[in-house]
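Removed: one protein chain of the complex. Kept in place: all other protein chains.
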Amino acid sequence: MKIRAFIFLQIISSIIYAQLNLGKQLQFANELFDSSNYFDAVTEYKRLLFFDDRAEYSWEANYKIGLSYKYGGFYDLAINYLKISELNGNTSDEIFLSKIEIVRCNLLRKTIATAFRLLDEIETDYPTDEFKDEINYWRGWAFMLNNDWENAAMEFSKIDSNHELKTLCMTVEENKYSIIFAKVISYLLPGSGYIYSGEYLQGLLSFGWNLLGGYFTIKAIGEQRIFDAFVISELGWLRFYRGSIEGAEKSAESKNMQIANQAYNYLKNKYEGIKP
Amino acid sequence: MAMEKGLIRLIGINRILLKLFLTFFLIPVIFLLGQNSGSDNEILSPLNLYKFGNYLFKQGDYLRANNELKQYLQYENNDTVRFKIAYSLIEMAEYSEGRDYLKPLFISSEISDEVKCFYFKSLYLGKKYSDFIEQSGIRIFQPTNYSEDINRLKNFFILESETTLIDSTNFFKPFDKQDADSIRKYFVRKYYPENKSETTAGLLSALIPGAGKIYTGQTGDGITSLIFNSVIYYLVYNNFANKHYLRGWIFSALGIYFNAGNIYGSVASARIYNSNLQINLGIDMKKFVEKKNYFMPDMSGILK
Partner (left out) sequence: MISKLILFFFLSAILFAQSEFKRWEKVEENYLINKLQRQNYNYSFDVISGLQIFYKTVISDLDGDNCPFEPSCSNFFIQAYKETNLIQASLMFADRFMRDTNIFNRDNYLQNGNGKRIDPIDWYK
(Lines give C-alpha, C1' and ligand atoms only; values in the text may rest on other atoms or scores of the structure.)
Protein backbone atom coordinates (compact mmCIF):
# COMPACT_ATOMS: atom_id res chain seq x y z
CA MET A 1 0.00 0.00 0.00
CA LYS A 2 2.73 2.44 0.96
CA ILE A 3 4.73 1.55 -2.10
CA ARG A 4 1.71 2.12 -4.33
CA ALA A 5 1.05 5.51 -2.73
CA PHE A 6 4.70 6.36 -3.06
CA ILE A 7 4.76 5.42 -6.76
CA PHE A 8 1.58 7.41 -7.33
CA LEU A 9 3.03 10.51 -5.66
CA GLN A 10 6.21 10.25 -7.71
CA ILE A 11 4.27 10.11 -10.97
CA ILE A 12 2.12 13.07 -9.97
CA SER A 13 5.11 15.17 -8.97
CA SER A 14 6.83 14.37 -12.28
CA ILE A 15 3.74 15.51 -14.17
CA ILE A 16 3.52 18.71 -12.13
CA TYR A 17 7.21 19.40 -12.79
CA ALA A 18 6.67 19.14 -16.55
CA GLN A 19 3.64 21.44 -16.42
CA LEU A 20 5.58 23.99 -14.40
CA ASN A 21 8.04 24.04 -17.28
CA LEU A 22 5.28 25.01 -19.73
CA GLY A 23 3.86 27.38 -17.16
CA LYS A 24 7.22 29.12 -17.03
CA GLN A 25 7.30 29.23 -20.80
CA LEU A 26 3.88 30.88 -20.83
CA GLN A 27 5.04 33.36 -18.21
CA PHE A 28 8.12 34.19 -20.27
CA ALA A 29 6.04 34.67 -23.40
CA ASN A 30 3.60 36.87 -21.51
CA GLU A 31 6.46 39.03 -20.23
CA LEU A 32 7.66 39.57 -23.77
CA PHE A 33 4.11 40.41 -24.86
CA ASP A 34 3.58 42.85 -21.99
CA SER A 35 6.84 44.62 -22.81
CA SER A 36 5.66 45.05 -26.45
CA ASN A 37 8.34 42.70 -27.76
CA TYR A 38 5.80 41.12 -30.09
CA PHE A 39 8.09 39.40 -32.56
CA ASP A 40 9.83 37.41 -29.82
CA ALA A 41 6.53 36.88 -28.04
CA VAL A 42 5.20 35.12 -31.15
CA THR A 43 8.25 32.86 -31.18
CA GLU A 44 7.79 31.89 -27.53
CA TYR A 45 4.05 31.31 -27.85
CA LYS A 46 4.71 29.09 -30.86
CA ARG A 47 7.27 27.21 -28.81
CA LEU A 48 4.70 26.77 -26.06
CA LEU A 49 2.16 25.44 -28.57
CA PHE A 50 4.67 23.03 -30.03
CA PHE A 51 5.50 21.45 -26.65
CA ASP A 52 1.99 21.60 -25.27
CA ASP A 53 0.89 18.03 -26.04
CA ARG A 54 -2.32 18.31 -24.13
CA ALA A 55 -3.34 21.59 -25.77
CA GLU A 56 -3.89 23.20 -22.39
CA TYR A 57 -2.60 26.55 -23.52
CA SER A 58 -3.97 26.34 -27.02
CA TRP A 59 -6.55 29.10 -26.72
CA GLU A 60 -4.34 31.54 -24.83
CA ALA A 61 -1.23 31.03 -26.98
CA ASN A 62 -3.08 31.31 -30.29
CA TYR A 63 -5.00 34.33 -29.01
CA LYS A 64 -1.81 36.08 -27.94
CA ILE A 65 -0.07 35.23 -31.23
CA GLY A 66 -3.06 36.77 -33.01
CA LEU A 67 -2.80 39.90 -30.87
CA SER A 68 0.94 40.15 -31.46
CA TYR A 69 0.51 39.95 -35.21
CA LYS A 70 -2.25 42.55 -34.95
CA TYR A 71 0.07 44.96 -33.17
CA GLY A 72 2.70 44.30 -35.82
CA GLY A 73 0.27 45.16 -38.60
CA PHE A 74 0.03 41.59 -39.95
CA TYR A 75 -3.75 41.52 -39.95
CA ASP A 76 -4.19 38.49 -42.20
CA LEU A 77 -1.92 36.38 -39.99
CA ALA A 78 -3.58 37.78 -36.89
CA ILE A 79 -7.01 36.75 -38.11
CA ASN A 80 -5.79 33.25 -38.96
CA TYR A 81 -4.44 32.67 -35.46
CA LEU A 82 -7.47 34.24 -33.82
CA LYS A 83 -9.69 31.85 -35.79
CA ILE A 84 -7.63 28.94 -34.46
CA SER A 85 -7.99 30.32 -30.93
CA GLU A 86 -11.73 30.56 -31.48
CA LEU A 87 -11.83 26.88 -32.44
CA ASN A 88 -9.84 26.01 -29.31
CA GLY A 89 -11.80 28.17 -26.90
CA ASN A 90 -12.73 26.38 -23.70
CA THR A 91 -15.47 28.73 -22.56
CA SER A 92 -17.98 30.90 -24.39
CA ASP A 93 -16.22 34.00 -23.03
CA GLU A 94 -12.96 32.91 -24.64
CA ILE A 95 -14.71 32.28 -27.95
CA PHE A 96 -16.39 35.67 -27.72
CA LEU A 97 -13.05 37.38 -27.09
CA SER A 98 -11.55 35.71 -30.14
CA LYS A 99 -14.49 36.69 -32.33
CA ILE A 100 -14.35 40.32 -31.20
CA GLU A 101 -10.63 40.47 -31.86
CA ILE A 102 -11.23 39.19 -35.38
CA VAL A 103 -13.74 42.02 -35.86
CA ARG A 104 -11.13 44.52 -34.61
CA CYS A 105 -8.55 43.18 -37.05
CA ASN A 106 -11.04 43.56 -39.89
CA LEU A 107 -11.59 47.17 -38.85
CA LEU A 108 -7.87 47.85 -38.88
CA ARG A 109 -7.33 46.33 -42.30
CA LYS A 110 -10.35 48.28 -43.58
CA THR A 111 -12.45 45.24 -44.56
CA ILE A 112 -15.47 46.88 -42.98
CA ALA A 113 -18.10 44.79 -44.79
CA THR A 114 -16.60 41.65 -43.24
CA ALA A 115 -16.60 43.30 -39.83
CA PHE A 116 -20.32 44.07 -40.15
CA ARG A 117 -21.09 40.51 -41.20
CA LEU A 118 -19.12 39.08 -38.27
CA LEU A 119 -20.83 41.41 -35.81
CA ASP A 120 -24.22 40.24 -37.08
CA GLU A 121 -23.14 36.63 -36.55
CA ILE A 122 -21.87 37.40 -33.03
CA GLU A 123 -25.13 39.14 -32.24
CA THR A 124 -27.03 36.01 -33.26
CA ASP A 125 -24.74 33.73 -31.23
CA TYR A 126 -24.69 36.01 -28.16
CA PRO A 127 -28.14 37.61 -27.91
CA THR A 128 -27.98 38.40 -24.18
CA ASP A 129 -27.64 41.92 -22.78
CA GLU A 130 -24.22 41.12 -21.34
CA PHE A 131 -22.61 41.32 -24.78
CA LYS A 132 -24.91 43.84 -26.45
CA ASP A 133 -23.00 46.98 -25.48
CA GLU A 134 -19.72 45.64 -26.77
CA ILE A 135 -21.26 44.54 -30.07
CA ASN A 136 -22.88 47.95 -30.54
CA TYR A 137 -19.62 49.67 -29.64
CA TRP A 138 -17.69 47.87 -32.37
CA ARG A 139 -20.50 48.32 -34.85
CA GLY A 140 -20.29 52.03 -34.13
CA TRP A 141 -16.57 51.93 -34.83
CA ALA A 142 -17.24 50.07 -38.07
CA PHE A 143 -19.62 52.81 -39.18
CA MET A 144 -17.12 55.50 -38.20
CA LEU A 145 -14.29 53.87 -40.16
CA ASN A 146 -16.70 53.48 -43.06
CA ASN A 147 -17.21 57.27 -42.95
CA ASP A 148 -20.89 56.79 -42.02
CA TRP A 149 -21.10 59.09 -39.00
CA GLU A 150 -24.88 59.23 -38.76
CA ASN A 151 -25.28 55.49 -38.28
CA ALA A 152 -22.26 55.44 -36.00
CA ALA A 153 -23.94 58.01 -33.74
CA MET A 154 -27.06 55.83 -33.62
CA GLU A 155 -25.05 52.80 -32.53
CA PHE A 156 -23.27 54.66 -29.75
CA SER A 157 -26.55 56.13 -28.55
CA LYS A 158 -27.78 52.56 -27.93
CA ILE A 159 -25.00 52.21 -25.34
CA ASP A 160 -25.40 55.61 -23.74
CA SER A 161 -27.35 58.62 -24.99
CA ASN A 162 -24.45 60.87 -23.85
CA HIS A 163 -21.67 58.68 -25.19
CA GLU A 164 -18.53 60.63 -26.09
CA LEU A 165 -18.30 59.03 -29.51
CA LYS A 166 -21.94 59.79 -30.26
CA THR A 167 -21.19 63.48 -29.73
CA LEU A 168 -18.13 63.24 -31.95
CA CYS A 169 -20.08 61.52 -34.75
CA MET A 170 -22.89 64.04 -34.63
CA THR A 171 -20.42 66.92 -34.77
CA VAL A 172 -18.75 65.43 -37.84
CA GLU A 173 -22.09 64.82 -39.52
CA GLU A 174 -23.16 68.42 -38.92
CA ASN A 175 -19.91 69.84 -40.27
CA LYS A 176 -19.92 67.78 -43.45
CA TYR A 177 -20.83 69.31 -46.80
CA SER A 178 -23.62 67.88 -48.91
CA ILE A 179 -22.14 66.57 -52.15
CA ILE A 180 -25.53 66.29 -53.82
CA PHE A 181 -26.37 69.89 -52.95
CA ALA A 182 -23.01 71.07 -54.33
CA LYS A 183 -23.63 69.25 -57.61
CA VAL A 184 -27.23 70.45 -57.98
CA ILE A 185 -26.42 74.12 -57.48
CA SER A 186 -23.51 73.75 -59.92
CA TYR A 187 -25.96 72.49 -62.54
CA LEU A 188 -28.05 75.63 -62.01
CA LEU A 189 -25.23 78.16 -61.60
CA PRO A 190 -21.70 77.05 -62.61
CA GLY A 191 -19.19 77.89 -59.90
CA SER A 192 -21.71 78.06 -57.07
CA GLY A 193 -20.76 74.55 -55.91
CA TYR A 194 -17.18 75.71 -55.38
CA ILE A 195 -18.36 78.72 -53.38
CA TYR A 196 -20.58 76.48 -51.22
CA SER A 197 -17.44 74.41 -50.36
CA GLY A 198 -15.48 77.55 -49.54
CA GLU A 199 -13.36 77.64 -52.72
CA TYR A 200 -14.19 81.24 -53.64
CA LEU A 201 -11.49 81.89 -56.24
CA GLN A 202 -12.21 78.62 -58.07
CA GLY A 203 -15.91 79.42 -58.02
CA LEU A 204 -15.42 82.86 -59.55
CA LEU A 205 -13.00 81.57 -62.20
CA SER A 206 -15.34 78.72 -63.13
CA PHE A 207 -18.28 81.13 -63.42
CA GLY A 208 -16.14 83.44 -65.56
CA TRP A 209 -15.10 80.68 -67.97
CA ASN A 210 -18.67 79.50 -68.36
CA LEU A 211 -19.82 83.05 -69.03
CA LEU A 212 -17.10 83.55 -71.63
CA GLY A 213 -17.73 80.19 -73.30
CA GLY A 214 -21.44 80.82 -73.41
CA TYR A 215 -20.99 84.30 -74.90
CA PHE A 216 -18.70 83.12 -77.75
CA THR A 217 -20.86 80.10 -78.52
CA ILE A 218 -24.00 82.17 -78.80
CA LYS A 219 -22.17 84.82 -80.84
CA ALA A 220 -20.93 82.14 -83.29
CA ILE A 221 -24.44 80.73 -83.65
CA GLY A 222 -25.77 84.21 -84.26
CA GLU A 223 -23.18 84.72 -87.01
CA GLN A 224 -24.15 81.34 -88.58
CA ARG A 225 -20.71 79.88 -87.87
CA ILE A 226 -22.12 76.55 -86.76
CA PHE A 227 -18.91 74.52 -86.92
CA ASP A 228 -17.10 77.20 -84.91
CA ALA A 229 -19.96 77.25 -82.43
CA PHE A 230 -19.69 73.47 -82.08
CA VAL A 231 -15.93 73.59 -81.51
CA ILE A 232 -16.13 76.48 -79.02
CA SER A 233 -18.96 74.85 -77.07
CA GLU A 234 -17.30 71.40 -76.98
CA LEU A 235 -13.75 72.52 -76.23
CA GLY A 236 -14.70 75.58 -74.20
CA TRP A 237 -18.11 76.08 -72.69
CA LEU A 238 -19.26 72.48 -72.04
CA ARG A 239 -15.81 71.49 -70.85
CA PHE A 240 -15.92 74.14 -68.12
CA TYR A 241 -19.58 73.46 -67.37
CA ARG A 242 -18.89 69.75 -66.79
CA GLY A 243 -15.73 70.72 -64.96
CA SER A 244 -17.68 72.96 -62.62
CA ILE A 245 -20.01 70.12 -61.59
CA GLU A 246 -17.16 67.63 -61.24
CA GLY A 247 -15.04 70.17 -59.38
CA ALA A 248 -17.85 71.04 -56.95
CA GLU A 249 -18.28 67.36 -56.16
CA LYS A 250 -14.54 66.84 -55.65
CA SER A 251 -14.24 69.99 -53.60
CA ALA A 252 -17.05 68.93 -51.26
CA GLU A 253 -15.58 65.40 -51.03
CA SER A 254 -12.17 66.81 -50.25
CA LYS A 255 -13.55 69.02 -47.48
CA ASN A 256 -15.50 66.08 -46.04
CA MET A 257 -12.36 63.96 -46.12
CA GLN A 258 -10.51 66.64 -44.15
CA ILE A 259 -13.30 66.76 -41.55
CA ALA A 260 -13.35 62.97 -41.27
CA ASN A 261 -9.56 62.81 -40.95
CA GLN A 262 -9.64 65.39 -38.16
CA ALA A 263 -12.06 63.10 -36.33
CA TYR A 264 -9.82 60.08 -37.02
CA ASN A 265 -6.82 61.96 -35.67
CA TYR A 266 -8.77 62.76 -32.53
CA LEU A 267 -9.66 59.08 -32.16
CA LYS A 268 -6.07 58.02 -32.64
CA ASN A 269 -4.34 60.59 -30.43
CA LYS A 270 -6.80 61.90 -27.87
CA TYR A 271 -9.59 59.39 -27.40
CA GLU A 272 -8.93 57.29 -24.32
CA GLY A 273 -11.49 54.56 -24.81
CA ILE A 274 -10.86 51.14 -26.38
CA LYS A 275 -9.76 51.31 -30.00
CA PRO A 276 -9.54 48.58 -32.64
CA MET B 1 1.93 -6.11 -0.18
CA ALA B 2 2.10 -8.76 -2.87
CA MET B 3 3.38 -6.21 -5.37
CA GLU B 4 6.03 -5.02 -2.93
CA LYS B 5 7.25 -8.52 -2.22
CA GLY B 6 7.22 -9.32 -5.90
CA LEU B 7 9.34 -6.30 -6.76
CA ILE B 8 11.81 -7.00 -4.00
CA ARG B 9 12.17 -10.60 -5.10
CA LEU B 10 12.48 -9.50 -8.74
CA ILE B 11 15.12 -6.88 -8.20
CA GLY B 12 16.76 -8.67 -5.24
CA ILE B 13 17.21 -5.59 -3.11
CA ASN B 14 15.72 -4.37 0.21
CA ARG B 15 12.87 -1.92 0.74
CA ILE B 16 14.91 1.27 1.21
CA LEU B 17 16.98 0.68 -1.83
CA LEU B 18 13.78 -0.01 -3.76
CA LYS B 19 12.37 3.39 -2.81
CA LEU B 20 15.58 5.11 -3.82
CA PHE B 21 15.53 3.26 -7.13
CA LEU B 22 11.93 4.29 -7.84
CA THR B 23 12.47 7.92 -6.81
CA PHE B 24 15.60 8.70 -8.71
CA PHE B 25 15.49 6.40 -11.67
CA LEU B 26 12.51 4.34 -12.75
CA ILE B 27 9.54 6.71 -12.42
CA PRO B 28 11.14 9.85 -13.92
CA VAL B 29 12.45 7.76 -16.85
CA ILE B 30 9.03 6.18 -17.45
CA PHE B 31 7.42 9.61 -17.31
CA LEU B 32 9.95 11.30 -19.53
CA LEU B 33 9.70 8.64 -22.21
CA GLY B 34 6.09 9.71 -22.69
CA GLN B 35 6.93 13.38 -23.10
CA ASN B 36 7.51 15.27 -26.33
CA SER B 37 10.68 16.72 -24.82
CA GLY B 38 12.44 13.45 -25.65
CA SER B 39 15.56 12.81 -23.68
CA ASP B 40 15.74 16.25 -22.01
CA ASN B 41 13.18 17.95 -19.81
CA GLU B 42 14.36 21.51 -20.52
CA ILE B 43 12.35 23.34 -23.14
CA LEU B 44 15.48 25.08 -24.44
CA SER B 45 17.63 22.01 -24.56
CA PRO B 46 19.61 21.46 -27.77
CA LEU B 47 17.33 18.65 -28.90
CA ASN B 48 14.23 20.77 -28.29
CA LEU B 49 15.78 23.70 -30.12
CA TYR B 50 16.31 21.36 -33.06
CA LYS B 51 12.79 19.95 -32.94
CA PHE B 52 11.17 23.35 -32.67
CA GLY B 53 13.45 24.81 -35.35
CA ASN B 54 12.59 21.93 -37.65
CA TYR B 55 8.90 22.48 -37.04
CA LEU B 56 9.19 26.18 -37.89
CA PHE B 57 11.23 25.31 -40.99
CA LYS B 58 8.48 23.02 -42.27
CA GLN B 59 5.93 25.75 -41.57
CA GLY B 60 7.93 28.14 -43.77
CA ASP B 61 8.69 30.47 -40.84
CA TYR B 62 12.29 30.72 -42.00
CA LEU B 63 13.40 33.68 -39.91
CA ARG B 64 12.43 32.05 -36.63
CA ALA B 65 13.61 28.61 -37.79
CA ASN B 66 16.97 30.16 -38.54
CA ASN B 67 17.30 31.57 -35.04
CA GLU B 68 16.51 28.22 -33.44
CA LEU B 69 18.73 26.17 -35.71
CA LYS B 70 21.66 28.57 -35.34
CA GLN B 71 21.38 28.21 -31.58
CA TYR B 72 21.34 24.42 -31.99
CA LEU B 73 24.51 24.57 -34.07
CA GLN B 74 26.33 26.07 -31.10
CA TYR B 75 25.90 22.70 -29.35
CA GLU B 76 26.03 20.22 -32.22
CA ASN B 77 27.66 20.35 -35.61
CA ASN B 78 25.05 18.91 -37.97
CA ASP B 79 25.30 19.08 -41.76
CA THR B 80 21.56 18.82 -42.37
CA VAL B 81 20.89 21.68 -39.96
CA ARG B 82 23.54 23.80 -41.62
CA PHE B 83 21.92 23.07 -44.97
CA LYS B 84 18.50 24.03 -43.63
CA ILE B 85 19.88 27.32 -42.35
CA ALA B 86 21.38 27.98 -45.77
CA TYR B 87 18.10 27.04 -47.42
CA SER B 88 16.18 29.43 -45.14
CA LEU B 89 18.57 32.28 -45.82
CA ILE B 90 18.34 31.77 -49.57
CA GLU B 91 14.54 31.62 -49.40
CA MET B 92 14.71 35.01 -47.65
CA ALA B 93 16.98 36.29 -50.46
CA GLU B 94 20.03 36.49 -48.15
CA TYR B 95 22.10 34.75 -50.82
CA SER B 96 25.57 35.70 -49.68
CA GLU B 97 25.03 34.61 -46.08
CA GLY B 98 23.34 31.44 -47.31
CA ARG B 99 26.34 30.55 -49.43
CA ASP B 100 28.62 31.05 -46.42
CA TYR B 101 26.70 28.27 -44.67
CA LEU B 102 26.94 25.99 -47.69
CA LYS B 103 30.68 26.23 -48.26
CA PRO B 104 31.77 24.19 -45.20
CA LEU B 105 29.62 21.32 -46.51
CA PHE B 106 31.45 20.99 -49.82
CA ILE B 107 33.98 18.54 -48.45
CA SER B 108 33.39 15.35 -46.44
CA SER B 109 29.68 15.78 -46.05
CA GLU B 110 27.16 13.15 -47.05
CA ILE B 111 25.09 15.77 -48.78
CA SER B 112 27.92 17.64 -50.48
CA ASP B 113 26.55 17.00 -53.99
CA GLU B 114 23.15 18.46 -53.15
CA VAL B 115 24.83 21.33 -51.34
CA LYS B 116 26.87 22.21 -54.40
CA CYS B 117 23.75 22.18 -56.57
CA PHE B 118 22.01 24.48 -54.15
CA TYR B 119 25.07 26.72 -54.07
CA PHE B 120 24.84 27.25 -57.82
CA LYS B 121 21.12 27.86 -57.56
CA SER B 122 21.85 30.64 -55.05
CA LEU B 123 24.39 32.18 -57.44
CA TYR B 124 21.74 32.14 -60.16
CA LEU B 125 19.07 33.66 -57.91
CA GLY B 126 21.51 36.33 -56.75
CA LYS B 127 22.38 37.04 -60.40
CA LYS B 128 26.10 36.48 -59.75
CA TYR B 129 26.83 35.56 -63.37
CA SER B 130 30.60 35.89 -63.44
CA ASP B 131 30.97 33.97 -60.14
CA PHE B 132 28.74 31.23 -61.52
CA ILE B 133 30.77 30.82 -64.72
CA GLU B 134 34.09 30.97 -62.92
CA GLN B 135 33.19 28.56 -60.12
CA SER B 136 31.42 26.05 -62.35
CA GLY B 137 34.83 25.38 -63.87
CA ILE B 138 36.53 24.76 -60.52
CA ARG B 139 36.72 21.13 -59.45
CA ILE B 140 35.90 21.58 -55.78
CA PHE B 141 32.60 23.22 -56.70
CA GLN B 142 31.52 20.49 -59.08
CA PRO B 143 29.08 17.90 -57.75
CA THR B 144 29.94 14.33 -58.64
CA ASN B 145 26.44 13.15 -59.46
CA TYR B 146 24.71 16.29 -60.66
CA SER B 147 27.16 17.90 -63.06
CA GLU B 148 24.62 17.75 -65.92
CA ASP B 149 22.08 19.65 -63.81
CA ILE B 150 24.64 22.39 -63.18
CA ASN B 151 25.47 22.48 -66.89
CA ARG B 152 21.82 22.98 -67.74
CA LEU B 153 21.45 25.85 -65.31
CA LYS B 154 24.76 27.30 -66.49
CA ASN B 155 23.72 27.30 -70.16
CA PHE B 156 20.38 28.81 -69.27
CA PHE B 157 22.12 31.52 -67.25
CA ILE B 158 24.43 32.23 -70.20
CA LEU B 159 21.45 32.60 -72.50
CA GLU B 160 19.83 35.02 -70.04
CA SER B 161 22.92 37.12 -69.41
CA GLU B 162 25.02 37.27 -72.56
CA THR B 163 24.19 40.14 -74.89
CA THR B 164 26.54 38.97 -77.67
CA LEU B 165 25.59 36.01 -79.86
CA ILE B 166 26.68 32.73 -78.28
CA ASP B 167 27.92 29.64 -80.08
CA SER B 168 24.92 27.34 -80.34
CA THR B 169 26.84 24.24 -81.58
CA ASN B 170 26.74 22.34 -78.29
CA PHE B 171 24.59 24.73 -76.37
CA PHE B 172 21.38 22.68 -76.33
CA LYS B 173 23.00 19.27 -75.70
CA PRO B 174 22.63 19.21 -71.87
CA PHE B 175 18.85 19.57 -72.19
CA ASP B 176 16.29 16.88 -72.99
CA LYS B 177 14.39 17.21 -76.26
CA GLN B 178 11.35 19.07 -74.94
CA ASP B 179 13.39 21.55 -72.91
CA ALA B 180 15.84 22.01 -75.79
CA ASP B 181 12.94 22.97 -78.07
CA SER B 182 11.71 25.59 -75.60
CA ILE B 183 15.18 27.00 -75.03
CA ARG B 184 15.83 27.09 -78.76
CA LYS B 185 12.75 29.29 -79.11
CA TYR B 186 14.07 31.63 -76.40
CA PHE B 187 17.43 31.67 -78.19
CA VAL B 188 15.77 32.77 -81.41
CA ARG B 189 13.62 35.38 -79.61
CA LYS B 190 16.69 36.82 -77.95
CA TYR B 191 19.12 36.95 -80.83
CA TYR B 192 16.75 37.19 -83.80
CA PRO B 193 13.84 39.18 -82.38
CA GLU B 194 11.01 40.29 -84.64
CA ASN B 195 11.80 43.95 -84.10
CA LYS B 196 10.03 46.83 -85.71
CA SER B 197 12.21 49.35 -87.52
CA GLU B 198 12.13 52.84 -86.03
CA THR B 199 13.01 54.34 -89.43
CA THR B 200 10.15 52.53 -91.14
CA ALA B 201 7.70 53.67 -88.45
CA GLY B 202 8.86 57.30 -88.80
CA LEU B 203 8.67 57.27 -92.60
CA LEU B 204 5.23 55.68 -92.65
CA SER B 205 3.89 58.34 -90.29
CA ALA B 206 5.49 61.08 -92.37
CA LEU B 207 3.57 59.82 -95.41
CA ILE B 208 0.29 58.99 -93.66
CA PRO B 209 -0.21 60.31 -90.11
CA GLY B 210 -0.64 57.41 -87.72
CA ALA B 211 0.52 54.71 -90.17
CA GLY B 212 3.74 54.20 -88.22
CA LYS B 213 1.77 53.50 -85.05
CA ILE B 214 -0.47 51.02 -86.83
CA TYR B 215 2.72 49.32 -88.10
CA THR B 216 3.90 48.89 -84.46
CA GLY B 217 0.54 47.53 -83.32
CA GLN B 218 -0.82 50.72 -81.72
CA THR B 219 -3.91 50.74 -83.93
CA GLY B 220 -6.10 52.96 -81.74
CA ASP B 221 -3.41 55.62 -81.35
CA GLY B 222 -2.65 55.42 -85.09
CA ILE B 223 -6.24 56.00 -86.16
CA THR B 224 -6.60 58.83 -83.63
CA SER B 225 -3.47 60.47 -84.98
CA LEU B 226 -4.80 60.15 -88.53
CA ILE B 227 -8.16 61.70 -87.64
CA PHE B 228 -6.58 64.45 -85.53
CA ASN B 229 -4.16 65.52 -88.24
CA SER B 230 -6.84 65.23 -90.92
CA VAL B 231 -9.11 67.61 -89.01
CA ILE B 232 -6.30 70.14 -88.73
CA TYR B 233 -5.48 69.84 -92.46
CA TYR B 234 -9.16 70.36 -93.25
CA LEU B 235 -9.22 73.47 -91.04
CA VAL B 236 -6.13 74.78 -92.85
CA TYR B 237 -7.76 74.24 -96.25
CA ASN B 238 -11.14 75.58 -95.10
CA ASN B 239 -9.75 78.78 -93.61
CA PHE B 240 -7.54 79.57 -96.59
CA ALA B 241 -10.41 78.79 -98.95
CA ASN B 242 -12.61 81.23 -97.03
CA LYS B 243 -9.83 83.81 -96.97
CA HIS B 244 -9.32 83.64 -93.19
CA TYR B 245 -5.57 83.85 -93.65
CA LEU B 246 -4.58 84.42 -90.00
CA ARG B 247 -6.52 81.38 -88.85
CA GLY B 248 -5.19 79.45 -91.81
CA TRP B 249 -1.59 80.15 -90.81
CA ILE B 250 -2.31 79.32 -87.17
CA PHE B 251 -3.77 75.95 -88.13
CA SER B 252 -0.88 75.40 -90.55
CA ALA B 253 1.59 75.89 -87.70
CA LEU B 254 -0.44 73.56 -85.52
CA GLY B 255 -0.55 71.02 -88.34
CA ILE B 256 3.23 71.05 -88.73
CA TYR B 257 3.68 70.82 -84.95
CA PHE B 258 1.32 67.89 -84.47
CA ASN B 259 2.62 66.08 -87.54
CA ALA B 260 6.16 66.34 -86.15
CA GLY B 261 4.81 65.01 -82.86
CA ASN B 262 3.09 62.17 -84.68
CA ILE B 263 6.38 61.15 -86.39
CA TYR B 264 8.26 61.35 -83.06
CA GLY B 265 5.58 59.27 -81.37
CA SER B 266 5.72 56.61 -84.10
CA VAL B 267 9.49 56.25 -83.74
CA ALA B 268 9.03 56.02 -79.95
CA SER B 269 6.32 53.39 -80.36
CA ALA B 270 8.71 51.20 -82.40
CA ARG B 271 11.29 51.54 -79.65
CA ILE B 272 8.69 50.63 -77.01
CA TYR B 273 7.60 47.62 -79.09
CA ASN B 274 11.16 46.31 -79.30
CA SER B 275 11.75 46.82 -75.55
CA ASN B 276 8.54 44.95 -74.76
CA LEU B 277 9.76 41.98 -76.80
CA GLN B 278 12.83 41.66 -74.57
CA ILE B 279 10.86 42.25 -71.37
CA ASN B 280 8.33 39.57 -72.29
CA LEU B 281 11.16 37.20 -73.17
CA GLY B 282 12.68 37.75 -69.73
CA ILE B 283 9.34 37.04 -68.04
CA ASP B 284 8.78 33.86 -70.07
CA MET B 285 12.28 32.59 -69.35
CA LYS B 286 11.84 33.26 -65.64
CA LYS B 287 8.58 31.31 -65.57
CA PHE B 288 10.22 28.45 -67.48
CA VAL B 289 13.18 28.06 -65.14
CA GLU B 290 10.94 28.27 -62.06
CA LYS B 291 8.72 25.54 -63.51
CA LYS B 292 11.83 23.40 -64.03
CA ASN B 293 12.88 24.07 -60.42
CA TYR B 294 16.09 25.63 -61.74
CA PHE B 295 17.11 22.20 -63.16
CA MET B 296 17.90 21.12 -59.60
CA PRO B 297 17.56 17.55 -58.26
CA ASP B 298 14.86 16.74 -55.74
CA MET B 299 16.05 17.78 -52.27
CA SER B 300 12.91 16.99 -50.33
CA GLY B 301 14.67 14.08 -48.60
CA ILE B 302 17.23 16.37 -46.96
CA LEU B 303 14.67 18.99 -46.03
CA LYS B 304 12.50 16.60 -44.02
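Going by the order they are written in, the chains are A and B; count residues from 1 in each one.
We take it that a residue touches a chain if its C-beta (ideal position, glycine included) is under 8 Å from a C-beta of that chain, and two chains touch if they have at least 3 such contacts.
This is a predicted model, so every value here is computed, not measured.
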item: Hidden partner chain, touching residue among B:Phe106, B:Tyr129 or B:Phe228; value: B:Phe228
item: Positions on chain B where the hidden chain makes contact; value: 59-64, 92-93, 217-221, 223-225, 228, 257-258, 260-262, 264-265, 268, 272
item: Interface residues of chain A (partner: the chain not displayed); value: 36, 38-39, 71-74, 76-77, 80-81, 83-84, 87, 108, 145, 147, 202, 205-206, 209, 239-240, 242-244, 246-247, 250, 253, 257, 260-261, 264-265, 267-268, 275-276
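Assume only the chains that are shown with their structure count from here on.
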item: Between chain A and chain B, centroid-to-centroid distance (C-alpha), Å; value: 36
item: Chain B to chain A touching residues, read off their complex; value: 1, 3-4, 7, 18-19, 22-23, 27-28, 30-32, 35-37, 41-43, 48, 51-52, 55-56, 61, 64, 67
item: Parts of chain A lying in touch with chain B, wherever the complex brings them together; value: 1-4, 6-7, 10-11, 14-15, 17-18, 21-22, 25, 42-43, 46-47, 50-51, 53
